[in-house]
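Apart from one protein chain that is not included, each protein chain of the complex appears where it belongs.
After this line comes subunit A, so read on.
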């Protein structure tokens, strides 16, 4: 799965927007949305929120966790713990990216939030690399990784599994390789 797909899945997350238009309930395959009353907060999926925002049809209310103080706490916690800490949203990275890209004017301290989320992300990815490293090094058969988000899994998942595959091949081919070598001779 590539990041675009993960982002696509994240777009189903609900966010709160304040529309500046009036529209009755709309009926979609994924469920009913609305009714939209101007000035009244309504929960819509991220894809719609971004779309409305791009058309200047709404104001976004950032998710509760998208707050500099809370994120700072999360980042510090993440740095302190050796294991992964639970994230405020399973799509925190995607949400942050999309919301900050398209609605940075509705989010107070947008830059700070961007940095904090990036910091958290970096910490987590570093942890992931580190654990992958020790996993390979110690030749463990299995490992348990809690609290990883889809996006995080995808950054390393394909690579790691392929790498393990290759390594497995290399290891199992150790003997045949010799024989092959001997064949060459």
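The criterion applied here is as follows: contacts are C-beta pairs under 8 Å (C-beta built on N, C-alpha and C of every residue); 3 or more make two chains touch, one makes a residue touch a chain; residues count from 1.
Keep this in mind: contacts and distances are computed from a predicted model.
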Protein name (UniProt record) of the chain left out of view, among "WD repeat and HMG-box DNA-binding protein 1", "IBH1-like N-terminal domain-containing protein", "tRNA (adenine(58)-N(1))-methyltransferase" or "Nicastrin": "WD repeat and HMG-box DNA-binding protein 1"
Chain not shown: contacting residue from A:40, A:143 or A:167: A:40
Positions on subunit A where the hidden chain makes contact: 18, 20-22, 37-41, 56-57, 59, 61, 108
